[in-house]
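In this view, the complex is presented without one of its protein chains, the others remaining in place.
Which chain is which? They are A and B, in the order written, and residues in each are numbered from 1.
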Amino acid sequence: MKKEESIRTGKPKVKPTALTHVRGVRCGNKPGSYEKEPGHQPDGRSNARRSTGINAEARNPILPEMPNLSPA
Amino acid sequence: MEKIKVGQGDLVQMNWDPISRIIGNLGVYTKIDFKNGQVGECKVTSSLFRGYSVFMKGKDPRDANFITSRICGICGDNHATCSVYAQNMAYGIKPPPLADWMVNLGEAAEFMFDHTLFQDNLVFVDFCEQMVKETNPSLLAKAEQTAAPHAELHGFRTIADIMRAFNPFEGSVYKEALQIGRLTREMCCLMEGRHVHPSTLYAGGVGTVATPQLFTDYQVRLLNLLDFVKKAVPLNDDLFDFFYEALPGYEEVGRRRIQLACWGSFQNPRVVDYRYANMNDWGRSMFVTPGVIVDGKALTNNLVDINLGMRILLGSSFYDDWNAEETLVTHDPLGNPVDQRHPWNQTTLPHPQKRNFDGGNYSWVMSPRWFDPQSGEMLPLETGGGPLARLWSTALAGLVDTPYVKATGSSVRIQLPRSANLPETEFEWKVPQWCNTIERDRARMYFVAYAAAMALYFIDQAMNEIRAGNTRTFTDFAVPEEGLGVGFHEAVRGCLSHHLVIRDGKIANYHPYPPTCWNSSSTDSDGVPGPMEEAVTNTPIFEENGQDGFKGIDIMRTVRSFDPCLPCGVHMYLGGGKVLKESHVPMMGMVGRAKRP
Partner (left out) sequence: MAQLTKSGIDEVHVLWISEGMSCDGDSVSVTAATLPSIEQIVLGLLPGLPKVHLHNKVLSKDTGDDFVAPFHAAARGELGPYVFVVEGSVPNEEIHSEGYFSSLGYDHETGQPITLNNWIDRLAPNALAVVAAGTCATYGGIHAMAGNPTGCMGLADYLGWDFRSAAGIPIVNVPGCPVQPDNFTETLLWLLNQVAGNTPMIPLDDKLRPTWLFGKTVHEGCDRGGYYEQGDFALDYNSPKCQVKIGCWGPVVNCNVPKRGWMDGVGGCPNVGGICIGCTMPGFPDKFMPFMDAPPGGTLSSDFTHNIYGPTIRRLRAITNTTLNKEPKWRHRCKELNTGYDPRLGAKNRKGGRRGKD
């Protein structure tokens, strides 16, 4: 490719690769995060603790045939 | 169709810059043969450069869906979704099924919103009473006397009444469409957070919390728009059929050989695992079947074949060739060789220069083509504006079969249940004879019905997950040091692919190829013009205005039939990190924003 400068560049004030993940910083996709969250079960279902920190056990449905659906 | 020789008749230069009622920048420069009522030549310019593939280089791959969404201000969520599909493949993950149903619901809402807004508020201004009065007054007079065949369904007595309903800001359907556009966008917001740039889409799934309330909120809105859809389809048909009858020969407007591309949409979470090795299977299980359709026949429905056939040609654009540059990907994950001209291997070497319409370079838009191994042709595929290719491919494949939608091999049957004012209704979109302006436009409203019918099915599936107590919507993942991914999806206006190469945990190469790149590609190195170039050239003129006061309405209708979305222009990856200047982009046919690397 020709070297002629069709765009005048000066000294960069930033490195374009500066915006990537730094090891050790917590991220929301980190494997194992799901397992650490209270209220989220391995089979993809959940219980009331998913949505509340106040008396979650009492907010679970009372009969086994009821799906456990906690709020958004 | 015969090509007009330059010099036959007087060619008058007529320019329209900018084109309104589209998304993005587009200028159309034509030479009209008024004596013979034909377009002799057409070149299109675009006037914007942004540089996505340049500034995405070296960034975290997880940011790709957030960034690429901003490519487009009406279909950004299509880009975000496609990027997520590419990342899922590169990271080796599969979201929980519930997440894929929710993305399908969000995307269905997007189709319903965008097609309604584009057709009823943008396209139809070209067919409205005010415009027809200014361009074809005798046609309007005829329309006043012609009864609308489906008046009892949509309530408009004459064709002229239909035309009046689309007068901008005043027509009743124009105004109703603005409101439907809001209702459908609320549905998109429910699933994807906000519109146009989603907040809750991530690689690995969605952050939207799935509850009975979420799906009820969506479902009720969906049911509330059924009346509108049931009236819109026959309304559109009446108007388009009138054009064929009242203006014999109108089928030649915007017509070209049938060469359609559909990359498939709406994943089937029971089948998809996002692995390249199984892409044929899960591609064929999508609820819009991918396919390449040529001369009315499907050449393939296999996404692996579709992927391998993609070629980015030069010929009329301002680049040096990259055949001597690094081959980033020599073989796909199945061991098939990948061509140097494939997006995975594209290195863009821009070479700004003076434009030359006479056999030289005149555009910043490259020439995406599809290599057909059977015939050896490099096909200039189009999307027909999106819905035409989707319905055509789905109809022929005969695979899609839900309680509301059935592909029959020659048509698609769509059933909508009873709604507030109208009974259960069935529509059948039949494969048409031609690929032209009217058929591109006609398919659009049918696809709104298709998307609504699909949404009804997706809601059932999502609710079944909820009723079983399944609430997981996201799967965790780690970004690999090296990775390869491709996402195939349908943007509202057609085939969309995102090709991703990861090195050292960062983006090494990223090439979105949206539909407008295909539709508005330039004449390639074999001298084959791009789809829009071909469609506009030799379009017969039906407008009654002569040179003075000429609006070029038949050309405008053709341009808009492709649903041009110019911010989704070409994205080129620049190997050396140098940037090129943007320049004016006149070219044969419509062009996307010249994205200079």
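The criterion applied here is as follows: a residue touches a chain if its C-beta (ideal position, glycine included) is under 8 Å from a C-beta of that chain, and two chains touch if they have at least 3 such contacts.
Since this is a predicted model, take the numbers as computed values, not measurements.
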item	value
Residue of B:31, B:195, B:255 or B:442 touching the missing chain in the full complex	B:195
Which of B:11, B:48 or B:173 contacts the chain that the document leaves out	B:48
Where the missing chain touches subunit B, by residue	15-25, 27, 45, 47-51, 54-55, 57-60, 62-63, 66-67, 70-74, 76, 117, 121-122, 125, 130-131, 168-169, 175, 178, 181-182, 185-186, 189-190, 193-200, 202, 204-209, 217, 352, 471-474, 476, 551, 556, 567, 579-584, 596-597
Residues belonging to subunit A that touch the chain removed from view	6-9, 14-16, 18-22, 25-30, 33-34, 36-37, 40, 50-51, 53-55, 58, 70-72
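Please note the rule applied: only the chains that are shown with their structure count from here on.
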item	value
Partner subunit A, residues of subunit B touching it in the complex	55, 57-60, 62-63, 96, 202-204, 209, 211-214, 320, 349, 351-352, 466-472, 474-479, 505-506, 575-576, 578-581
Subunit A residues touching subunit B - in the complex, by the definition given at the top	1-2, 6-7, 16-17, 19-21, 27-34, 40, 44-46, 50, 67-72
